[in-house]
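Pasting a structure below so you can have a look.
Just one protein chain is left out here, and the rest sit where they should.
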Amino acid sequence: MEAGSTTAAGARAVPSLGAARRRYGEDVVKGILILATFLSILTTTGIVVALLVPTIEFFGDVGVWEFLSGSKWTPLFEPPSFGVLPLLVGTLLTTGIAMLVATPLGLGAAIYLSEYARPRVRKTIKPALEILAGVPTIVFGYFALTFFTPEILRGLFNADVNIFNVLAAGIVMGFMIVPTVASVAEDAMSAVPQSLREGAFGLGASKLSVSLRVVFPAALSGIVAAIVLGVSRAIGETMIVLIAAGQIASNSIDPREPHYSLASFIGATAKGDVPTGSTEYKTIFAVGMLLFVLTLVMNLISIRFVRKYRQVYE
Amino acid sequence: MSAHGGAIGKAPASQRAKDTGFRLTMLACLGLSVGLLALLLYDVVKDGASHLTMDFLTSFGSISADKAGAEAAIWGTIWIMVVCAAFIVPVGVATAIYLEEYADHSRWWNRLIEVNIQNLASVPSIVYGILGLAFLVRGPLSLGPVVLAGGLCLGLLVLPVVIIASREAIRAVPPSIREGSLALGATQWQTIRRQVLPASIPGIATGVILALSRAIGETAPLIVIGAATVIAFNPEGLDSRFTALPIQIFDWISRASNDVNNYKPLAAAAILFLMILLLLMNSVAIWLRNRYEQKW
Partner (left out) sequence: MAEHVTEPEDKQREAAPAGGVGIPDQGARFSRDGETEAEPRRPREAIFQLEKVVVSYGPKPAVRDVTFDVGRNEITALIGPSGCGKSTLIRCLNRMNDLIPGARVEGRVLYHGEDLYAPNVDAVEVRKRIGMVFQKPNPFPKSIYDNIAFGPRVLGRKQNLDETVERALTQAALWDEVKDRLKTNAFGMSGGQQQRLCIARCLAVNPDVILMDEPCSALDPISTGKIEDLMMELKREYSIVIVTHNMQQAARVSDKTAFFTVELASDDDHRTGRVVEFDDTEKIFTNPADSRTEAYVTGKVG
């Protein structure tokens, strides 16, 4: 790697400043690094190819319009029906309920951490939120099924709910997403310059109005990013829904009922023994494609909004 | 604040009450989230603690719930974590070095790579399962649902975590260190290899552990690539079929409600074990960060 390992005296005796030979080692290293970096592009390409090819085949068997607008999802019936709306309804329900929980809790936690908590409190609470974020989703699924539905929904609220229900899955998933929303939102709020707050305090504003009227609007793009990222997580979450919300494709919007989501359908179908190459097998990919596109849009929106506040404040 | 507010004619009492109310509401949001974590831990400990015995850890799965244990799952998890680590450390660190030290960020392709990695970090895990199924288990590599495929699939899933953490660690090394090294006649790679990397290793190690602790609990991709649920042997190599803790847990949860046997405590015990592993990994990460992190 060292080209001109000249001696101390030699460095002066040979005045030429050209390298003794080209530093091939440096180029090789850079090449390897680029190759590694290229893997992440390859991963995305791989995902798209893995989804696209069977999806195209799937649409040879089933019309695109039938897939997107059909309201019956019965791949196993004779004749089968492949309308994806029931799966979308399930996804919408679980995601909606989750965000009803995660948005207020996550933003509230963010406001508390960024505006009220003293550094020491923050230092102890943030790791707790990080632990919550690190709990595997299967554990949340277990909790929703064996504790939240029987003990809390049925026990505490005397709710008449199916043991597999959208409500428990959605609420528990909401808690799973709280740390995501809280941490992205808190980053944005902390990035709001102190001078803005001081200006408002100087006018006699209370902490309440500073938080809601100054910090919140100033951090808005970060908050939007946090919520959109939360939605992306909720749409893509498999295990909680698969375990706690049962395995039925229906058009019911009753949250006490069981329901498939896009992701949990994929999980359930992949787990069962579906013959490779059958139309039913290809549904995994068609539904996966839809899931990927939906979350991709969410992620790109979120990335955009994060950029926006970074540009303003950093 | 409200005291001064009073002096200029606002209603101090109601103002203060509102302020306190708001503060408490925000605190409640935080408390509720942490409270749920506590409830969840309580539930798992209550259900599983009595089952988490040496016998449980050293027996294979069984048709009878009393005899079933998690040995195959534990070893399967260890195997895929080793594969995963062996994959993500070199690839993740290399990518981070390229993006921080070499890439010219005014070029569109480098910005595209960055957005791509940010997006990959939020692609649903089940989609990685589909990727693994199409390319690792079947398709070009056709490895089958074996340890190597499982480890690589989870590796691809958590690679963005490692890249993002390593980039932060590398960025934390001040430019003056690089300048000092280059000004002595060190080449760019010598500078990275001997100054930048050693100084950022604690941060990188923390990132790797966090990535592994995400991978260890992932279930959905393993389901899709077809990890076995009932298996009565430990993996013997990269080409062995395997099961893993989350898969085993999922299997037991699925059975809990529709079988004569009571599998619920088994699931809880395995969850408890998984959570203890996670706690250990996180402690190591925190310790590493506090002990070795370079203060500039």
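Lettered A and B in written order, each chain numbered from 1.
To be clear about the criterion, contacts are C-beta pairs under 8 Å (C-beta built on N, C-alpha and C of every residue); 3 or more make two chains touch, one makes a residue touch a chain.
This is a predicted model, so every value here is computed, not measured.
Asks: Counting the whole assembly, list the visible chains that the omitted chain makes contact with.
Replies: When the full complex is considered, the omitted chain touches A, B.
Asks: Out of B:Thr25, B:Asn116, B:Asn234 or B:Gln294, point to the residue that touches the absent chain in the complete complex.
Replies: In the complete complex, the chain left out is touched by residue B:Gln294.
Asks: Just to verify: which one of B:Leu32, B:Val45, B:Val82 or B:Ile177 makes contact with the chain not shown?
Replies: Checking each option in B:Leu32, B:Val45, B:Val82 or B:Ile177, the one touching the absent chain turns out to be B:Ile177.
Asks: Contact with the hidden chain only, please: which subunit B residues?
Replies: For subunit B, the residues touching the absent chain are 104, 106, 174, 176-187, 190, 194-195, 199, 294, 296.
Asks: Residues of subunit A in contact with the chain that isn't shown?
Replies: Residues in contact with the chain left out: 2-5, 7-9, 11-13, 15-19, 23.
Basically, only the chains that are shown with their structure count from here on.
Asks: So, what's the distance in Å between the C-alpha centres of subunit B and subunit A?
Replies: Their C-alpha centroids are separated by 14 Å.
Asks: Per the contact definition, I'd like the list of subunit A residues that touch subunit B in the complex.
Replies: 1-2, 23, 25-26, 29-30, 32-37, 39-41, 43-44, 46-47, 49-51, 54, 104-109, 111-113, 115-116, 125, 127-132, 134-143, 145-147, 163, 175, 178-179, 182, 201, 204-208, 211, 229, 232-233, 235-239, 242-243, 263, 266-267, 270-271, 276, 284-285, 288, 291-292, 295-296, 298-300, 302-303
Asks: Write out the stretch or stretches of subunit B touching subunit A in their complex.
Replies: 1-2, 4-5, 8, 10, 15, 18-19, 22-23, 25-30, 32-34, 36-37, 39-40, 43-44, 47, 90-91, 94-95, 97-99, 102-103, 113, 115-120, 122-131, 133-135, 138-139, 156, 159-160, 163, 187-190, 210, 213-214, 216-220, 223-224, 226, 246, 249-250, 253-254, 256-257, 264, 267-268, 271, 274-275, 278, 282, 286
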